[in-house]
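Report on the following structure.
With one protein chain held back, the other chains of the complex are shown just where they sit.
The chains carry the letters A, B, C, D and E, assigned in the order they are written, with residues numbered from 1 in each.
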Amino acid sequence: MRHEDYVRTYAPRQDARPARAGSVMPAAHRPAADLSAAPASGLDAYRVAREPYYRALSDEVELYEAAYSVRLPVMLKGPTGCGKTRFVEYMAWKLGKPLITVACNEDMTASDLVGRYLLDANGTRWQDGPLAMAARLGAICYLDEVVEARQDTTVAIHPLTDARRILPLEKKGEIIEAHPDFQVVISYNPGYQSLMKDLKQSTKQRFAALDFHYPEHEVEAEIVAHESGVGLEVAKNLVHIAERSRNLKGHGLDEGISTRMLIYAGSLIAQGVAPLGACRMALVRPITDDPDMRDALDAAVTTYF
Amino acid sequence: MRHEDYVRTYAPRQDARPARAGSVMPAAHRPAADLSAAPASGLDAYRVAREPYYRALSDEVELYEAAYSVRLPVMLKGPTGCGKTRFVEYMAWKLGKPLITVACNEDMTASDLVGRYLLDANGTRWQDGPLAMAARLGAICYLDEVVEARQDTTVAIHPLTDARRILPLEKKGEIIEAHPDFQVVISYNPGYQSLMKDLKQSTKQRFAALDFHYPEHEVEAEIVAHESGVGLEVAKNLVHIAERSRNLKGHGLDEGISTRMLIYAGSLIAQGVAPLGACRMALVRPITDDPDMRDALDAAVTTYF
Amino acid sequence: MRHEDYVRTYAPRQDARPARAGSVMPAAHRPAADLSAAPASGLDAYRVAREPYYRALSDEVELYEAAYSVRLPVMLKGPTGCGKTRFVEYMAWKLGKPLITVACNEDMTASDLVGRYLLDANGTRWQDGPLAMAARLGAICYLDEVVEARQDTTVAIHPLTDARRILPLEKKGEIIEAHPDFQVVISYNPGYQSLMKDLKQSTKQRFAALDFHYPEHEVEAEIVAHESGVGLEVAKNLVHIAERSRNLKGHGLDEGISTRMLIYAGSLIAQGVAPLGACRMALVRPITDDPDMRDALDAAVTTYF
Amino acid sequence: MRHEDYVRTYAPRQDARPARAGSVMPAAHRPAADLSAAPASGLDAYRVAREPYYRALSDEVELYEAAYSVRLPVMLKGPTGCGKTRFVEYMAWKLGKPLITVACNEDMTASDLVGRYLLDANGTRWQDGPLAMAARLGAICYLDEVVEARQDTTVAIHPLTDARRILPLEKKGEIIEAHPDFQVVISYNPGYQSLMKDLKQSTKQRFAALDFHYPEHEVEAEIVAHESGVGLEVAKNLVHIAERSRNLKGHGLDEGISTRMLIYAGSLIAQGVAPLGACRMALVRPITDDPDMRDALDAAVTTYF
Amino acid sequence: MRHEDYVRTYAPRQDARPARAGSVMPAAHRPAADLSAAPASGLDAYRVAREPYYRALSDEVELYEAAYSVRLPVMLKGPTGCGKTRFVEYMAWKLGKPLITVACNEDMTASDLVGRYLLDANGTRWQDGPLAMAARLGAICYLDEVVEARQDTTVAIHPLTDARRILPLEKKGEIIEAHPDFQVVISYNPGYQSLMKDLKQSTKQRFAALDFHYPEHEVEAEIVAHESGVGLEVAKNLVHIAERSRNLKGHGLDEGISTRMLIYAGSLIAQGVAPLGACRMALVRPITDDPDMRDALDAAVTTYF
Partner (left out) sequence: MRHEDYVRTYAPRQDARPARAGSVMPAAHRPAADLSAAPASGLDAYRVAREPYYRALSDEVELYEAAYSVRLPVMLKGPTGCGKTRFVEYMAWKLGKPLITVACNEDMTASDLVGRYLLDANGTRWQDGPLAMAARLGAICYLDEVVEARQDTTVAIHPLTDARRILPLEKKGEIIEAHPDFQVVISYNPGYQSLMKDLKQSTKQRFAALDFHYPEHEVEAEIVAHESGVGLEVAKNLVHIAERSRNLKGHGLDEGISTRMLIYAGSLIAQGVAPLGACRMALVRPITDDPDMRDALDAAVTTYF
């Protein structure tokens, strides 16, 4: 998060204008076939205009492209802050498809996804929810942290995630047949799984799955340096600290320090904050209040800075 | 799910137009008597226009036809992804009846099934829910995963599933007498049954029941090959992997790999993805995060590919 | 449920027209005094036009008539599918009174019974619920499976079921004094009673009660033969199977096979389905998934067919 | 409940007309002072027009009159069916005050008591609930089975049941000062008290309390004979049966047979039903499904009939 | 509660007229400074017109005045019926400030306190809740039994009870800055505290607290005599009975007999009811159904009467 551009450099949706001439956006990489099936104009705001920074870790880009080519629903698994959301944005940009993201939560109802009637001056009118809009107009619909949603949310996507590819709007008496470009992507963090909160088998079996992990040392340092503006050496030290914390997962920490947090710490250092203070504020204080854990993490910080 | 037609080949409701001349739809197979009792035009969108691919496993087609001929309510039991929904679509097509499908969930109210008043420019107006529409106009109403619904949903179908064949709309003060073509079909997965979630005896005893299982080896391979576009040998290997996983049900897996998942894996392979990667993405990763189970399933994959 | 008339033979409310000349309806059996007190026309849809088939098992018809003559509220107790609903329909026909049936469930509110304000083009207007309509216009109000309802439902009937015979519509500021023809009838299945769900003593003590059981062997076979169209010998065999299952109640089965299920099985046999298949589909599969219970019931089926 | 007059003899509110000339209503017994303070006409429907039959058991009438004279809130305690509601109706008639009865239940909200805004053609308008109406216009407000209500109901009566005698309508921004005739009466059955459901001390301490029990043998028989139309000997036998059942309370029965049930049984006998059948239907079957209890109660019935 | 004036003598808000000439209201006692800051006319109905009877027990009047002078929020702690509400009314009268009382309950929402939009003929309009009205116009807002309220109620008062003295109306997009006269007062009964229901520390630490207890013997007798109209000797005996009951608190009684109950008993005695009957009805029967406790309390009654 560099100072001079914290609202400009990375913000793929911040303007929906087509890429400017001279842009680095590799439009030629997009499958030509897909460009022909242009989604409706109603989704312009959901287009990813500029290429998001994404550093591929394995063959996830190719696998996703294969899944998309037959429109398999895809499930992204991995811990928070390791790049799942960025990956979807990157793929949406690469495929040239609009992306509609929904942050799931336990109070979200099926109507929030599918749509509802609103009262208008002329009586009620129907308004598509994000899922219906994506299915109707042809977007990738990304349900972030889907395991947080109530069952009616996850069940609502069933007819869109098997061979039927339809979305019945029972309240409206309409059946939406999914646009050829439409695809469902969900993410969830297996570490959160509990007996109370897990996807049903009938949901799981509707998705192909990709596992995400924190990147390898060198790659993660490269990402941190690129995103925060610190030098590679500082970034490597930050990654060392994160790796120590990840070993403490399950031994006092619920989660290790994520790549996102390293970028936060790097951004503070790039702003001139002393590394020790930056690490305490961005890496240690947020994730634990346990004195022993704080000591352990503070020790890791002082080892590298 | 073949590449060139993932939105065209199989999608029985994607156009509600009558079958074209030269179509392979065996209209002659339909009982002539039923064709005379044409349901109202309001259900055209719910007609299954082209014959869905369905491979009969036993005498389920004949038993269903007998049950339909006396309009017995029918309950389909079996694991997820073994073809229950496809079977209902096939029967609806074969009988020439419209099909209204409702994905049940625990947040669905009786009003979602039966109907409700909507506020209009001219005050409130009644809108039939899917069950009322099916009963009024003469469709097969398919309540998918009915055990997920709340009791008021299941109780709402009682008067339609005994000799009375009526649906009282208490809020509207109307009694719908079921159209002669109307039938109720429900599905549920006995594996999900728990003490908390089971159908009441007074509901169960209103239905004749058909059991569904995964098809036998040869048949399942044939289905996977047909639906995904892979060769029969690859399909057989996929079925072998699934069979291994089904033996692990109850010993670390909640459910085995379903036919649907095999079709997903086959589709990826048909797209050019290496079998190992395709199986990991489509068969293993989605259903378990347990390292031991993953090892066991990965071993099964490497045995056959 | 015979094929040729599954929507015509038995469906007492399917036309509200007066009985045709030459009808077998024994109008003369009705108490003359009651015919004079004609309920309002608003209840015509709720009249039982033709005599429902009902085979009296004991003196329940006479006891009910005595209770109705002093308008005692009546409670029908017995297992599912043994004929409670049919009995109420028969009595309503015999007494010449309209019948309003409400299938109770745990999500039904007192407003669903009593009534509510609806928003109209001219503002809100009151709409009587089924209980208020029955009390105002003079019908028998039958609350099916009342134990499933929430307390506010059962408490709402209190002032109608003691000497006051009134229904206060608190939201409307009106007190309905029950029409002279009005009576409350409730049913429930003591087998479902649990500590959580039982009627309160203050509710129970407002009702006279009639016990219902499955009919005796010969009578039940006669009913099954009449309703399904199978011969008496087949019907007797079906009853034998049911009796075996009823002995298993509490020893692996929650409920035995009901008369209704036997009629289902008989209907399939009358349609030409082989008895073994018909019994499996209509008697065994619906009520249990336990392998041992299924074996026991399948054995009973093969004993008699 | 005599046949010829089940809707006429006892039904104090069935006509709100003033007592006819020659009526037996002892208007002279009413305190003259109270007659002067006539409540508003809006409560005419709530007046008790004719003297309800009430047989005083002790000094409860005098104590109630003293409490009313200083407008103390009164709590009536006792089992179901022993005459609490009838007593309140009698006192309302004797004092010449209108009576508004509310059957409390756990789904009733404070708004149901106090009032709410309704949507009208001209926007929202306020509608007093029964408690607000009683307080504003001057009625006795009787909350039947108050312990069933949620806390917000019982707390809503607090400002009306201490020295303030006001009802703040927070949603309307109005404070109703209670009419001089207004009084709150509540009933509850201590037998139902549980740890979960009891009145708060701050509610209890706002009421003077009267205990109610079943009447003594001779008195109860007299009441049963009067209300049902059977002879005194039959009535005495019915009371004997009830007394046996009351000894079983807590030893297999939740409650004994109430006076109301005896009147039900007597009414059936007066209709010509044989005493044994009448007692089984009206006394035994409603209150228990336990075979041993039924045997014990049936034995009591055969002892006396 | 004396007979001749139960709706006139004590009812501070029953007329909002200014005190009549010759009134005993000691207007001169009010701090002159406060009289100048007159609250808006919208609060006239909430003014305490005549001096409520209040017998100071310690320095609570002075402490409250000091707290009010710096507008500290005040918490009144003590058992039910010991005079907390009367004290607030007295202080409001003494300070010449309007008093808005809210009886808290667990179904009250933050909107009930803060305000909401109502639908009008001209669309929605905002209506201040009692807290917003008090803050805007300058009243003492008294939240009675605040511990009964849900957390959103208690959290809603936070910004009004620290140095900010603001009330953000999030739904309206307005920030009310508290009128200089505004103060929050809450009451609660520590005896009710449970693990489930207690104020949060962040709420408690926003209040100065005053403890309330039952008055000393002589003082309590004086209060009972004054309020009920009985002689001092009778009043002293009533207090003796109450004191015995208070020793039983925690040993079979949840709460002892309150001063309010003694006034009830005294009022009945003043009406001519025999002391024994009056004490049973007003002191013993309301607070316990336990036979042993009743015996103990009845014995205390017969000791003194």
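Following the convention adopted for this analysis, contacts are C-beta pairs under 8 Å (C-beta built on N, C-alpha and C of every residue); 3 or more make two chains touch, one makes a residue touch a chain.
Owing to the predicted nature of the structure, the values given are computational and were not obtained by experimental measurement.
Trainee: Name every shown chain in contact with the chain that has been left out of the document.
Mentor: Per the contact definition above, the missing chain touches A, E.
Trainee: Among A:57, A:91 or A:104, which residue is in contact with the omitted chain in the full complex?
Mentor: Considering the complete complex, A:104 is the one touching the chain left out.
Trainee: For the chain left out of this view, which of E:159, E:229 or E:286 touches it?
Mentor: E:159
Trainee: Going by the contact rule already stated, which one of E:210, E:225, E:241 or E:296 would touch the omitted chain in the full complex?
Mentor: The missing chain is touched by E:210.
Trainee: In the full complex, which bits of chain E touch the chain not displayed? Write them out.
Mentor: Considering the whole complex, chain E reaches the absent chain at 59, 62-63, 66-67, 69-72, 75, 77, 109-110, 117, 119, 122-124, 150-152, 155-156, 158-159, 162-166, 168, 170-171, 173-175, 177-178, 180, 190, 193, 200-202, 204-211.
Trainee: Go through chain A and note every residue touching the omitted chain.
Mentor: 1-3, 6-7, 10-14, 45-46, 80-81, 85-86, 101-108, 112, 118-122, 127-130, 133, 144-145, 148, 189, 191-192, 227, 254-255, 257-258, 260-261, 264, 267-268, 270-273, 277-278, 281-282, 285-287, 289
Keep this in mind: only the chains that are shown with their structure count from here on.
Trainee: Quick check for you: compute each chain's CA centroid and the global CA centroid, then name the chain with the smallest gap between them.
Mentor: Chain closest to the assembly's C-alpha mean: C.
Trainee: Hey, how far is the Cα centre of chain A from the one of chain C, in Å?
Mentor: Those two chain centres are 54 Å apart.
Trainee: What topology does the chain contact graph adopt: line, ring, star, complete, or other?
Mentor: line
Trainee: Name the touching chain pairs, please: which are they?
Mentor: Contact pairs between chains: A-B, B-C, C-D, D-E.
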